[in-house]
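Here the complex is missing a single protein chain, while all its other protein chains stay put.
Here is subunit A:
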Amino acid sequence: MAVSGLVPARFLCMIAHLVLTIVILLSRDSNVKACLPLNYSPNEYDSKDTELIVGLSVALGLLVFELVGFMGGISMFMSSQAMISTTLHASAAVSLAYFIFDAWPCGHYWYIFGFCSAFPAVTEIFVMIGSFAFNKGI
């Protein structure tokens, strides 16, 4: 029964990260303006905007991938992956909330992306490889 609280905690942290990512994707204007100089051309705005859109979309894809691995039961009861995933997605949710409210410059997003989206996705890939190729599981 020690694991029973771990599963919903991880799920809710991932959902929080998912919701915040979609919210930023829909309202990213102030963050894009925060990483531009005072006088900027539409060209500069567009390039920064595209950069942020790409980052958020890749983060969404990685989150969906991780949710599939989680809800498919591959890493659901794996406590080390659950710990990595829960802590990183929780910190992603907190820092993305600050990202919106304090209008962080959009370059800061890549730190959140690297530590809180890419890293748990990579460990999830390792878990999947271990589970499918080497029958290490559960």
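We take it that a contact is a pair of C-beta atoms (placed from the backbone, for glycine too) under 8 Å apart; a residue touches a chain by one contact, two chains touch by 3 or more; residues count from 1.
Simple rule for what comes next: contacts and distances are computed from a predicted model.
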Checklist outcome for this item: Taking the list "Methyltransferase-like protein 5", "Transmembrane protein 216", "WD repeat-containing protein 74" or "Ubiquitin-related modifier 1", the UniProt entry for the undisplayed chain gives the protein name "Transmembrane protein 216"
Checklist entry - In the complete complex, which positions of subunit A touch the hidden chain? => result 8, 11-12, 15-16, 18-19, 22-23, 26-27, 71, 73, 76
